[in-house]
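Let me give you the structure first, and then I'll get to my questions.
With one protein chain held back, the other chains of the complex are shown just where they sit.
What follows is chain A.
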């Protein structure tokens, strides 16, 4: 087969076939186009203002490493005037973060950015290892995910930074759209498509500049720019729920690569149909720029996306959707049961909170306020993290007796 030439420069050999439009590009043109598209997202959504302090949620993984590299490049090339900082969370899982934190430390040198590492112990008084010692391995991804959701915000607050960017990509958004569609939770679907989360009551704004970037291209960008990143799975996540919806996304992509962005765009369109919710989109599609969704249900539970499920992905996904709903219910039950100082084994209480379908039925919307304990945005008096902490602390007290 004669090597194809790049459709852009028409001189170099094409090495990349773009999933979104099948364009064949050489290495240099691909890197330029990838960066230009992120720049386009940044400007059309008005993500930043000159002089803004921005923390990059950095895990050492491919997405956040590419985000740091691209933002540094664009900040210099287009004069955004941003002060960029790498912000890493240490969950306190012995051995798990050692290598990834080493990667982030090297990134800090490579990109000449300050690095701040914040531990769960500093933020919550518990490391994940201690959580697992207390509750066992089952269900701990819930804790890890709930704690992580606030960790970046709390860490940013410690640094006096009001904007955190994360490496969520188009595949992540498509996956969340699909899961919320399957759950019939349009309210959450709408929120998950937004490029910016956090409203006037939240002290920290969150955004995802790689929202329209394919995971495939992120990996190729990292490869061709020889970026230094680290890949691992959370060792506590054999039950991680997101894996198989991910599998479906990847299978769809294999058959029809445009499917991923099509799902993202469908999600945005559906978001506009949900009363009171709206989603940002690229200005060139004729919509107004940046609207903001509350951050409470931001995507990204446990960081691992282990596509581990073989065989029939649909059936597995259905099973896991149901398990996850039970799991969410269990988690809140556990905290409740513990706080009533019963033993934590009763699981059959009714849950008024966020049971998938009911959240968006009949147009009733959750009233959002702030957690009475920590001040984090929450639809309940006490936020999920504080509820889980209460259960944990009670448990520790009991163990000590």
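FYI, a contact is a pair of C-beta atoms (placed from the backbone, for glycine too) under 8 Å apart; a residue touches a chain by one contact, two chains touch by 3 or more; residues count from 1.
As a convention for this text, contacts and distances are computed from a predicted model.
For the chain that does not appear here, its UniProt entry gives the protein name "Ubiquitin-related modifier 1", which is one of "Vacuolar fusion protein MON1 homolog", "Terpenoid cyclases/Protein prenyltransferase", "Ubiquitin-related modifier 1" or "Methyltransferase small domain-containing protein".
Touch with the chain omitted from the figure is made, among A:24, A:39, A:206 or A:265, by A:24. In the complete complex, the hidden chain is touched by one of A:157, A:223 or A:394, namely A:223. The residue from A:69, A:169, A:202 or A:379 that touches the chain not shown here is A:169. Screening A:40, A:250 or A:272 against the full complex identifies A:250 as the residue touching the chain left out. Taking the whole complex into account, chain A touches the unshown chain at residues 1, 3-4, 13-17, 24, 27, 59, 61-64, 167-169, 171-172, 215-216, 218-220, 223-224, 231-234, 246-247, 250-251, 253-254, 303-308, 310-311.
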